[in-house]
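Missing here: one protein chain of the complex. Every other protein chain is in place.
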Amino acid sequence: MIFKKKESNFTKISTVVFILVIVIIDVVPILLIVSNSFKPSLDIKTLPPNIIFNPTLKHFKTVLSSGNFDIYFKNSLIVATITTAISIIVGIFGAYGLWLARYSKWGRKVSDFILLGKLVPSITILIPLNMLLYSVKLNGTYVGPILAHSSVNLPFVIWLILGFIKQLPAGLYESAQLEGASTIRILVSIFVPLLLPAIGSAFILSMQYSWNELLFSLQLTSMDTYTLPVGIARSVGAVAIDWGRGCASATIAMLPIIIIGFIMQKYFIAGMTAGAIKE
Amino acid sequence: MKKMVVLLLVLGLLLSAVPTFADDEKIVVSRWAGDHADDMKFVAENYNAANVVIDDIGYENLRQKQIQSFSTTGDYDVIYFQEIWAEDYIRNGWLAPLDEYIEKSGLDISTFSPSFVEVNQADGKTYGLPAMTHTYIMVYDGAQLEKDGMSIPQTPEEMVALAKFYKEKGSGISIPAGQGQAAADVFSTILFGAGGDYFDADGNLALTSEPVLYASKIWDDLCKYSVDGATTWLNEEAADAVRTGIAPFGITISDTNFLDLNPDRSRIVDTVVYSPIPPRNDLVGLAGVWSFGVAANSENKEAAFDFINWMIAPEQDKAMALLNSQTSALASTAADPEVASKFPFMAAASESMLKAKYNPLNPGASELMPALQAALSEIATSDNNPVDVLTKLQSDLESIVTSK
């Protein structure tokens, strides 16, 4: 409790109203889209929104049968999982390396400025990356989006894990070293178990980035490797919006990540807020 | 060690991600997604000579995906492309000439309206065969108009007056006035109907000519009297607004009109009425045509052509027309009584295309269109005088854009 002052009833009521409004703004749009996906097309554009309607699975059937959403779903899962694995493994090594180099000038500089990697716009590396992939005949495969997503994730993941390592008890490394453990040994059997919360955060954060990313996926994938956002762009694109179809595909795409997010909420929040306190 | 195992696993997964190279019998068709793509998949299931795979993607990404395929691996064998891309595709040598195959198969291309074939020809060679056409037409809720004692407009001014009438009653005309190609298409239709064009006889940009300025004023008025939200809508939303009763009438692309008859999607099934977009002078509509071509870097050119030849044959063509009213480029299908009676909008569409023109097809047009779209959006959403907007556009572009 930060505020200790007694509050008037008016303040209390306005606080409740304020929070209610926030919750409504937060949740209603998402619920509306999900409920729209079960509505017959003609019920979607009514005001106020129909709360009572004949639920139909028609839009989901269309999306799954002609929309290939089962394939997009699989592709997204593959891309997001491998991206996350690469980001975390490479990220742990990278963060550990930077931490080991913390007494050298370059180590400190790199640790301080690793986040500058976030300044590179996706669009700048997109086209050259595509040409590069083509020259090794890997364009249109999963490799494109996986590499692109990993490289975007990496600076943040390293920064995140480095922040957690810095908070580990001092002397942990030195005492393990005195017992004769090798540097890699210390990382794997002492640091990694202690870093599990950080790894959880990195997991959910890179998962949601890769699951939701559009620009790279749009350009670097082909027929067999389109991911969910690309599929959604198909029915939500500039030329045609079929709201029934669009709502159904949006629902399919966002529900899994929202559910995972809720299950891993603790980590999600921890990751999001890491670095805000210490640093 | 464990890490090495994980790394190896990841590496393995990465390698497994590399797809196996296509076998010879596989024909990959590139086209845009939507109901007609679903129809094509359905019809193509009956094709036995090769394994046909249709890669249908959003229209706005289609061209870049095709060019990517032309310039890199050649994922695609059959290319479904729009008339405004033809010049570019042909000039860059991305499409294979089809004459040899046409001759061998004995296909008679005179069954198509000549203008649909001509857009795909250069230097006496044919690079594409037309499959689908579209144009813009008016759609009305006939019952509503009758109730209000209004009749179908015969001139652009009457169309504006009708829009004004309904705007004052709380709705208005539905038009795809969002910043995009649809708005430019509607503008072209008004312009062509007023006897105008974007370029003068010498091939210079002529955005301050009388017909262009006239069309811009009509456009301004239509937007002013359009139903709420129309200035952000594109084709599908504009058509949907009429269909669902949000607006009593509107301008729609003929691709979308079959949905007017679908009771799941439409409230005007029994009352819908169509007409061409009323012209100022002679009825000269805007035509669009989608054609099949064979990618120059395809490894199965002959098989690809055989599929195209099968797909555009009257039988399959009529099947496509009957499913969701793909407006055929074949004169015989367009005039087929079964198709015409099933889809009443066909009459208005055919009438509009009798003497239709295309959007400018020269290389300069690709510079003109984005700027025109922004200008039309500016007219639609601001109080700026349309004449001033176009005069400014003319002075910005005249040195860069010519039809030569």
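Every chain is named by a letter (A and B) in the order it is written, and numbering of its residues begins at 1.
Assume a residue touches a chain if its C-beta (ideal position, glycine included) is under 8 Å from a C-beta of that chain, and two chains touch if they have at least 3 such contacts.
We adopt the following convention: contacts and distances are computed from a predicted model.
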What is the protein name, per UniProt, of the chain that does not appear here: "Multisubunit potassium/proton antiporter, PhaF subunit", "Transporter substrate-binding domain-containing protein", "ABC-type sugar transport system, permease component" or "Molybdopterin converting factor small subunit"?
"ABC-type sugar transport system, permease component"
Among the displayed chains, the hidden one touches A, B
Among A:13, A:57, A:196 or A:269, single out the residue that touches the unshown chain.
A:269
For the chain that got dropped from the picture, name the residues of subunit B it touches.
60-61, 63-64, 67-68, 70-71, 92, 94, 178-180, 227-229, 231-232, 241, 246, 366-367, 370-371, 374-375, 377-378, 380-382, 396
Positions on subunit A where the hidden chain makes contact:
1-5, 7, 15, 18-19, 22-23, 25-30, 32-33, 36, 44-49, 86, 89-91, 93-94, 96-98, 100-101, 104, 107-108, 112-113, 115-129, 131-132, 147-148, 150-151, 154, 156, 158, 183, 187, 208, 211-215, 228-229, 232-233, 236, 238, 241, 243, 246, 250, 253-254, 257-258, 261-262, 265, 268-269, 272-273, 275-277, 279
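The definition used in the following text is that only the chains that are shown with their structure count from here on.
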Any idea which subunit B residues touch subunit A in the complex?
2-3, 6-7, 10, 13-14, 17-19, 28, 32-34, 37-38, 41, 53, 55-61, 64, 68, 72-73, 75, 180, 182, 234-237, 240, 244, 246, 264-267
For subunit A, which residues count as touching subunit B in their complex?
40-42, 45, 58, 66, 78, 82, 85-86, 89, 130, 134, 137-143, 146, 188, 218-219, 222-226, 230, 233-235, 237-243
